[in-house]
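Of the protein chains in this complex, all but one are displayed in their positions.
Right, chain A next:
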Amino acid sequence: MNPQEREELLKPYLPAAPHLREASIKRKQRSNGTASGLGVRNVLRKQFYALSFALIHAIFSVYIRIRIACHAVYLRIVSVLYHHHHTPEYIQRDVQGLSRKPKHLSVILSLEESGKRVDAKEKLISEVADIAAWCASAGIQMLSVYEKTGILKDEMQQSHREISSKLRNWFGKYQAPDLHLHSPNMPVVHPSYYSAPAHKGAGEYGIAIMLVSEEDGRESMVDLTKVLTVMAQKNKLSAADITSDVIDNELTSSVMAEPDLLISFAPYVDLQGYPPWQIRLTEIYCEQDNQSVEYQVFVNALRKYAQATFKLGK
């Protein structure tokens, strides 16, 4: 193809040339001065656009409502058919055929804004406990929970108690996995009987939950920059020493590592301020139009993850 051919190719997609555009504007202005024919035409055109905008959005809103309803019905049916019945064995069966599983799963949960804060927190903790139980059954040992406001981080001891008791309901008192509750810059909450790291065959049945909030995202990078600045001011390092490995190392050890799979339980992908550094190659899953924390979404996400191919650099 030579330049002329390419120009011909693109011509239909181009707006009028600037000088043509100006000429037409001038023409319009002139005609506005003499006769208001074009002015009326413009008003009519505007009215027409407004009308068709209203029409298109009316149609679209009907379409989206139907879509939401269809998705809701589908999820309902599937969740009845494949219910886990609070039995780890059923979940194991569901994930058995998957070619690979994420080592580190991350979820985004959101606090309900209506109603009492205490009730909303209660609900959040029970959701975390459910997801933890699914993960433990599926053999995922690292779960990070992102909640924007950070409400889960207060009174971690209590959260630990509640989640542990839920796990005991699932697995029975003696088979329940050890729960370790982490949060950036906070001491880890271990089970009360937990003593040494090599307590049980290298934590075979253990599950670690990391609680992350908005302040661990951009804010943590700001804090890191502050530290680096102070070091540079004291001549302990020069700006050239700062590489992405240094930053990666710091953020990984002080906040968290990159998750393999991120599940959003919102109707559409909304990161809500999720740590930007850590989300680089994370597979993101979001069940369209889904509103709540459902087991079926979790299983669908794992299935999609197993199918996805990883190619760094496209």
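As a convention for this text, a residue touches a chain if its C-beta (ideal position, glycine included) is under 8 Å from a C-beta of that chain, and two chains touch if they have at least 3 such contacts; residues count from 1.
The criterion applied here is as follows: contacts and distances are computed from a predicted model.
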Absent chain [UniProt protein name; select from "E2 ubiquitin-conjugating enzyme", "Centromere kinetochore component CENP-T-domain-containing protein", "Alkyl transferase" or "GH11947"]: "Alkyl transferase"
Given A:149, A:282 or A:300, the one touching the chain that is not displayed: A:282
Touching residues (missing chain, whole complex) on chain A: 3, 6-7, 9-10, 12-18, 45, 49-50, 52-53, 56-57, 60-61, 64, 113, 217-219, 221-222, 224-226, 228-230, 232-233, 239-240, 242-244, 247-248, 268-273, 276-277, 279-286, 304, 308, 312-314
